[in-house]
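Please find one structure pasted underneath; my questions will follow.
Take a look at chain A:
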Amino acid sequence: MIEYRAAVKRFGVQTAVDAITVSIGRGEAVALLGPNGSGKTTTLKMAAGLIRPDAGDVLVGEPAFRPWEPSARRVLSYLPQRVAFPEALTGREIVEFYRRLRGIPAERSQAVLKFASLNGAGERAVGTYSGGMVQRLGLAVAMLPEADLLLLDEPTAALDPDGLRAFYALVEQRQAAGRTIFFTSHQVGDVERLADRFLVLANGRLVAELSQAALRDCLAARGTMRVRLDRDTPGLLEAIRRIAPSASRVGDEIVIAGAASLRPQVLDLVRSSGAQIRGLVAEDGRLEALYRELVARGAEHTE
Partner candidate 1 sequence: MAGESVRTLILCARQEMLLAARSRWTQLFAVVFAGLSLAVASSGYILSGGSGLQDFARTAASLVQLVLLLVPLTSLVMGVLALTPERGGAEILYAQPIARPILLLGTLIGLFEALVAAEALGFGVAGLVIFARTGSDGLAGFAMVAAGSAVLTAVFLAIAALVSVGQHGRKRVRALAIALVTWFALALLFDVAVLAAASLLRSGHASRLLISSVLVNPIDAVRTASLLAIEGTGAFGAGSLALLRFTGGPGGAALLIALSLSLWIVVPTWTAMRRLARMDIA
Partner candidate 2 sequence: MRRAVVLVIAASALLSCSGAPKPVAVSDSDACAFCRMAVSDKHFAAELVAPGEEPRIYDDIGCLVSDLVQHPAPGEAVAFVADHRTGDWIAAPDAIYTRVPELSTPMGSHIIAHMSPASRDADAAARSGVPLSSTDVFGPAGPPGASRGR
């Protein structure tokens, strides 16, 4: 559905996107992760036909076309990070304009306004909207066409609770219908549940590509267990370090980072030391941690 072939984009001396090659298949939901300035938006805009690569190629749709050909954009719907609409027009007038522009049947306007919880505000000028409402209007415009490919740039960043609800409903509905979704985020937590696959960008380079299963493994491997004991037992930390070398004592807690599979052995050791467990917290690795790690690694590669 989307194919980047060594796509490169430079702005002046800066390389925003550096030879990305990736393919996203039909029905996939793929998240593009990375810190600010890593090239996420540029990558997405290349797929939306807003930016042309300086080298390499970008193709969308089936059969595949270059998205800067207007007709190729029929397959896609793009929602920028922040939308803006003329303030003198009403929400309905804007939705109607885009509906007619794409030749979509008239009843869709009402449907998307309702979907975006704007049916009460449709007759009001956009100038009177709150920021969240404007963003919801953007969402309504983006969902007007039943596009095969949804390109969403930081979709959750500016949404209010009504918008988030609508957004999740939209994505799930489209996923169920077998549509492809490609979106960016640096607020990883919100979109974990949506993506099948994750691409991580750092300094314009693709530094990792993970399936949801691989991500789960990674996260599991980067879990943490903190055990608070009633007393200090000499030798216990050393014993634990033999199976989990990164273990450390932080105040009255022992913190053990590492794969979840180690945890039963660690607990056995604690018990055999005779200490009482006052508290125990075990969690999988946070996505941010993984992502920071990958970015750091990517940064090393670039140097």
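The set was built so that all candidates are chains of the complex that A comes from, given by their letters.
Throughout what follows, a contact is a pair of C-beta atoms (placed from the backbone, for glycine too) under 8 Å apart; a residue touches a chain by one contact, two chains touch by 3 or more; residues count from 1.
Source: prediction; values computed, not measured.
Okay, in this complex, which of 1 or 2 is up against chain A?
The answer is candidate 1.
Which positions of chain A touch candidate 1 when the two form their complex?
9, 11, 42, 45, 48-52, 70-74, 76-86, 88-89, 93, 97-98, 100-102, 138, 141-142, 151
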